[in-house]
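Here the complex is missing a single protein chain, while all its other protein chains stay put.
The letters A, B and C name the chains in turn, as written, and every chain counts its residues from 1.
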């Protein structure tokens, strides 16, 4: 069942330790088959060294386990909410990567301070609202998903243009069209947070930040119909010529 | 004698360089057989590259070497005190890991600022009182153990819920039910200290810290009878279903 | 065509991940054949793992692709301007290395604070002026090259003596007589930025900086007709003798 997606989700999970995004088992990636309405996710608390594609767990969009001999990630209800609320995403990753968690612990957005950020995130990566006592005690992981969605709605942020969030005092979730690209976005967030931390110490929060036109330029170099970065779009070859 | 425990303690020691917790020989792990009242500990100043399970030294709860051709860790008297005073612990680890030592050098607790911390430590990891001149000159390593115990008693901290300490101007000790889990706790402390350092620089000490209900939620997701993280408890499978 | 140069440029590109200067595909190196007026550059967005010397793209000094089945780096127009305006340089490298980007994000020069810096850079590595909205929207990459040249002219900096720049809110470009040496300069900049960041936090920006005579001494130990570092110049052996 969903063998190809399991392999894809397995491989995306295995990239987390390779990219220095996880310590021990603190991370998970999922991927969805939108037609079948089923997603595949890492099992809870299993070492990356012993993980296999067969260990992946299949879950439906009501959060019920459909297949798998292991328990799914304890964060599964968060993934469920995000797949239901963010219709364009195909993969989700959650980690406790240290730079992103530092910003989450401080309750500070990862601001857009440079083109590395702007290439992937069309604006600051927001810190979510804190969960209330009731939200935590009732249905913690599900409410974590809900507070992410609420934060994007309240602040008017497009989840496809800013495909990541810092859950307050917790850590990052990132997403994308595929599990592999979600892991890519999680790594960009970690690198951007590292650079931003040092830039903020050098210059102070109020004084720096990219202007809108630089954000536009870099984001749309890599996204949308006029993108010209890489090998896969019509504009790339043309761009190489002199104007 | 105690071959299985020696192997276990040896393997836990070998994890220290793997997890980037030691430079040179600056770390040691021990494990206890509570029935026999004997513990096994790394020898003093031996390179990890040349260490073998047979090098481990067996010590009784009065601190006497019972077996072993090498000198035990110079910190053995500290381990002895902790095994005598903390009845539930089965393994102890001491390192000079850089982030934890930075907090110890500054005399600052590692505060509970995020869920990574709360998953393992049910509150701040305390810095011990400094040892007095007399305590240092008399019986330094034994008094190091005593000052740890005193710090937990004076501050009303449960050593099973906060299984680590920073000895003032020295470095971390961590413990757990087994040597392997003690090493895990030492690594969590190091990662938490790294994240906390950056969060404190971003936001200042007074302004941040997890609320009690988030601490409760994350600590008890992984500990106690209602834990549901991982594969080993009754609640995990149930949790995966929708509420 | 230009097989030897392609190999050289390929090898210089492959040093970037080895020296921890790139994440994913975020970097590119080029090298020029001044006689033929052609330069060779990495293709856009190709993984280092799958890169081969044959993938390199040949471009002329008007920025037209002369040979190559892949799109050249999207930064090609920047390289074109620099080769046209800086007549002595033979190789260029661009990365998003984290310490250099941190300074670029803060809009702060990498100051000359120590001999590691002075050995390679004869003065601070400047942050470029920001590009205007018009410069970004019109011909972004070409104007990036122009703003680098303008910055060096306005501030009276000799590009052969300070062979690197931080493009404002973007990242470093470095250059040298060969692609390999350009990569060397990019690494020195990254290391100098790391050291400078910590020194500035310890001591404050106004209070520190090497005097001119120390800059002279270290820069000219390694450069020019009186250089005596290394194995390749007449003064080295002589220097080893007592004065």
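Just so it is clear, a residue touches a chain if its C-beta (ideal position, glycine included) is under 8 Å from a C-beta of that chain, and two chains touch if they have at least 3 such contacts.
No experiment lies behind these values; they were computed from the predicted model shown.
Shown chains touched by the missing chain in the whole complex: B, C.
Of the options C:51, C:139, C:157 or C:199, the residue whose C-beta touches the omitted chain is C:199. Only one of B:1, B:106, B:161 or B:177 touches the absent chain when the whole complex is considered: B:106. Although one chain is hidden here, its contacts on chain C can still be listed: residues 113-116, 184, 187, 191, 194-196, 198-203, 208, 210-211, 213-214, 217, 221, 228-232, 236-237, 239-243. Although one chain is hidden here, its contacts on chain B can still be listed: residues 23-24, 26, 43-46, 57, 59, 62-65, 70-72, 74, 76-77, 80, 96, 98-99, 101-108, 130-131, 133, 136-137, 139-140, 142, 169-171, 197, 200-201.
Note that in this section only the chains that are shown with their structure count from here on.
Contacts between chains trace an open chain of neighbours here, each touching only the next in line.
With rounding to the nearest 5, the Cα superposition of chain A on chain C corresponds to a rotation angle of 90 degrees.
Chain geometry summary: the mean Cα position of chain B and that of chain C are 46 Å apart.
Taking each chain's centre as the average of its CA atoms, chain A and chain B sit 33 Å apart. Shared interface positions of chain A, defined as residues touching 2 or more other chains, are 200-201.
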